[in-house]
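Missing here: one protein chain of the complex. Every other protein chain is in place.
For reference, chains read A, B and C in written order, and residue numbers begin at 1 within each chain.
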Amino acid sequence: MVEYQQILNTIYERLRVVKNKGEVAHYISELATVDPTNFGIYLNRIKGDNFCVGNWDIPFSIQSISKVLSFAKAFSLQKNKVFNRLDVEPSGNPFNHMALLELENGIPRNPFINSGAIVIADILVSELENPKQDFLNYVRDITNDPTIDFDVKVAVSEAETGYNNYAAANLLKSFGNLQNDVEEVLDFYFHQCAIAMNCKQLSDAFYLFANRGKCMRGIAHLTTNQVKRINAIMLTCGFYDEAGEFAFEVGLPGKSGVGGGIVALLPNEFTITCWSPGLNEKGNSLLGMQALELFTTETKQSIF
Amino acid sequence: MVEYQQILNTIYERLRVVKNKGEVAHYISELATVDPTNFGIYLNRIKGDNFCVGNWDIPFSIQSISKVLSFAKAFSLQKNKVFNRLDVEPSGNPFNHMALLELENGIPRNPFINSGAIVIADILVSELENPKQDFLNYVRDITNDPTIDFDVKVAVSEAETGYNNYAAANLLKSFGNLQNDVEEVLDFYFHQCAIAMNCKQLSDAFYLFANRGKCMRGIAHLTTNQVKRINAIMLTCGFYDEAGEFAFEVGLPGKSGVGGGIVALLPNEFTITCWSPGLNEKGNSLLGMQALELFTTETKQSIF
Amino acid sequence: MVEYQQILNTIYERLRVVKNKGEVAHYISELATVDPTNFGIYLNRIKGDNFCVGNWDIPFSIQSISKVLSFAKAFSLQKNKVFNRLDVEPSGNPFNHMALLELENGIPRNPFINSGAIVIADILVSELENPKQDFLNYVRDITNDPTIDFDVKVAVSEAETGYNNYAAANLLKSFGNLQNDVEEVLDFYFHQCAIAMNCKQLSDAFYLFANRGKCMRGIAHLTTNQVKRINAIMLTCGFYDEAGEFAFEVGLPGKSGVGGGIVALLPNEFTITCWSPGLNEKGNSLLGMQALELFTTETKQSIF
Partner (left out) sequence: MVEYQQILNTIYERLRVVKNKGEVAHYISELATVDPTNFGIYLNRIKGDNFCVGNWDIPFSIQSISKVLSFAKAFSLQKNKVFNRLDVEPSGNPFNHMALLELENGIPRNPFINSGAIVIADILVSELENPKQDFLNYVRDITNDPTIDFDVKVAVSEAETGYNNYAAANLLKSFGNLQNDVEEVLDFYFHQCAIAMNCKQLSDAFYLFANRGKCMRGIAHLTTNQVKRINAIMLTCGFYDEAGEFAFEVGLPGKSGVGGGIVALLPNEFTITCWSPGLNEKGNSLLGMQALELFTTETKQSIF
């Protein structure tokens, strides 16, 4: 039997003393104030037991990790119809995301790059009655935790400097791939990204992706087939321009955010969340990537 | 001596009967209502005589032609400082203007592509006390015609659907190359493009570029050197992705707009404006291009 | 227990009558002559049993599938040193593979796009004493089948029209990322792609990737870690610009070739090869893709 707690402890002790912890995201001013020494891991096994270490209970801004949850909601509402408005291929190119959108006539490469997530936000704004509240409730439901909330300061902070997202939303609009107002869609999007969760909550929220669509409370939110597809997109597109590297080094579907969180999962086995606010040059948590690599190497558990 | 009136008449008679007059721009709804059979030419010689034919006296939306006038104003105000914020190279690539801006870190290729003109608008919003009115007065001054005005309906119409310009302005902002608010800059920009002028007025306005910087009233607005540079940019960048073609076929510095106008000039000799609302696939007036080609072939006058 | 034979039979019967079988690759003249009605599947389970249907025993040109085998050989020889000369990220962009190579200064995106495979070929030409023969022997060894051979006609045919590969190799050379002569490297590369194998042989060759590095004869050719990494690259980069789609629809690491073959595998469970020469517009076997999608849907077996 794998000694999970011992492995987590070893990883934690080994990495917490690393000098280079990366750089905390500073383009969203609210995120820049987070203490860079925070470091936590939470492992949630499908079988029921769970393990944790460090600052697993401090909430942080989930940022792009929210894209998996918004996509899951939109996918469950619109089924394959969502793929009329976006693709599922890796974006590949670090230089020119706007360029790609332009070249491909306003069809985002996948739901996890910003332009794709904005299209998904647009779908939810159209489909939900009270978009922000309804989506928050969805996250609370699947996590089985009604205390989860937006960090409004972060949402406001992002709206103030999110020119690149305004550019992407307007470009989508110019291609006819945004149905609601730019302001309304981005207001939803900035709030979605500004949800605050801790490592436990994220591991619990992603439980359904490791459990064939059934959440912590045993309710089926997605079909087995839909979950398989979401996991596939996480693996190929979940880590900005480092998706190949993550698949290569870690070998699990997962998603990172600039708040320093990374969630990953092994179908039918576990979900695991690491949090360390310092980012590598690709925008993924530096310690988080290392922790997950150590974890899959140590446990010899990966999808490959 | 060149028989200008006869040449204009011949060109007019030959082209007015052409069946394929191109397609009137429809992305700005107000422009879509213009009568496509309008066709006029006005030649303004530096020596003092002038010649005209057809609907030379009907005002139309000058659109991108305004970019030369706004650049001239900004250049006269900030001198070479303007080149800290934009380049003077042809854009070359028809596919991906947004891409280019992204690849080159928010420095527009030249002042005549949209992103470049938006940077110039930003400069004028910063430099002028009452930006819209002051710029309008500048155009009236150099043209010596106080009746020139904005077509506010066109400005409003463009603001409603100008998502691509909103995208470009926000992208510039994300690169730190826009100092004022996106809304304020684009309001100025949409008004600038919505100035209505007829062929005579445009030929009079561009007189200063053919007359070493001195306008119709004999006042020097630009140095000889500045005029030389503006003419060079018109030649290399004045016709979207057809700049090379225009230099090649016509051989004059010039600028076109999606309202169907084209102004061109031979330094020390003349300015000439053609107007026909139907556009070719590159967005330049179809008959206008042909008229100017016939004119330079017939008169054997070009800069080459 | 899964009824593999029955599932294969059902898939075979269902797809063999499909009218649209795609188009046989015609850019290599020798491949254009293959009978498009060929259709075979071979399943090789790690536990020892195997299943087959249709034309599983007719050899075909493995083409790009060879890139996995050449990479495996180079990886086992040079270990992580190979990553000094290429990356492991998806290429993403269907339009401009040469462009990508140029933008990224001659470092191919991954070992499965042409430029990357040419770099790997260059490594093998440097490392192997008799490159072509030694590599052929390697393929025979891991497959445990000494009858496998090059189809020299195909190699010659490809050399005659492989201008794009000559362009890529010269571009690599101009960036200093090709150590041997262009001609020598491409001669190796064209032969590697021209190996002829049938569905059984391919399933046997790829056995080692599903069996933690040990081939059919039980010999370890790669470490567990290396195999995990190769599988990750297959998943993210194995299907040209359809890698995301394949991960999404099928959910297995795999590799396709323009000869119409596709190999896929589930670690510790099986390898499976489909062959049908007609390709979809992305260059992957049309029936092969459908067969594998049906197979993983029917068996509910995928890595996700």
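In the analysis below, contacts are C-beta pairs under 8 Å (C-beta built on N, C-alpha and C of every residue); 3 or more make two chains touch, one makes a residue touch a chain.
Keep in mind that this is a model prediction, so the values were computed, not measured.
Student: Could you run through the displayed chains and say which ones the absent chain touches?
Tutor: B, C
Student: Taking the entire complex into account, which one of B:100, B:205 or B:222 touches the absent chain?
Tutor: B:100
Student: Among C:8, C:168 or C:291, exactly one should touch the missing chain; which is it?
Tutor: C:168
Student: Could you pull out which residues of chain C are in touch with the chain that's been left out?
Tutor: Missing-chain contacts on chain C: residues 95-103, 163-164, 166-171, 173-174, 182.
Student: Under the stated touch rule, tell me which residues of chain B contact the chain that is not displayed.
Tutor: 87-93, 95, 100, 103, 109-110, 224-225, 227-229, 231-233, 235-237, 241-245, 247-248, 251, 253, 267, 297, 300, 302-304
Throughout what follows, only the chains that are shown with their structure count from here on.
Student: Determine, using the mean of C-alpha atoms as each chain's centre, which chain is farthest from chain C.
Tutor: B
Student: Which chain would you call central, comparing Cα centres to the global Cα centre?
Tutor: A
Student: What whole-Å value do you get for the distance between chain A and chain C if each is reduced to the mean of its CA atoms?
Tutor: Chain centroid spacing, chain A to chain C, equals 32 Å.
Student: Please report how many Å separate the Cα centroid of chain B from that of chain C, as a whole number.
Tutor: Whole-Å distance between the two chain centres: 55.
Student: I'd like the Å distance between the centres of chain A and chain B, where a centre is the mean of that chain's Cα atoms.
Tutor: 47
Student: Among all residues of chain B, which ones touch two or more of the remaining chains?
Tutor: Residues of chain B touching two or more partner chains: there are none.
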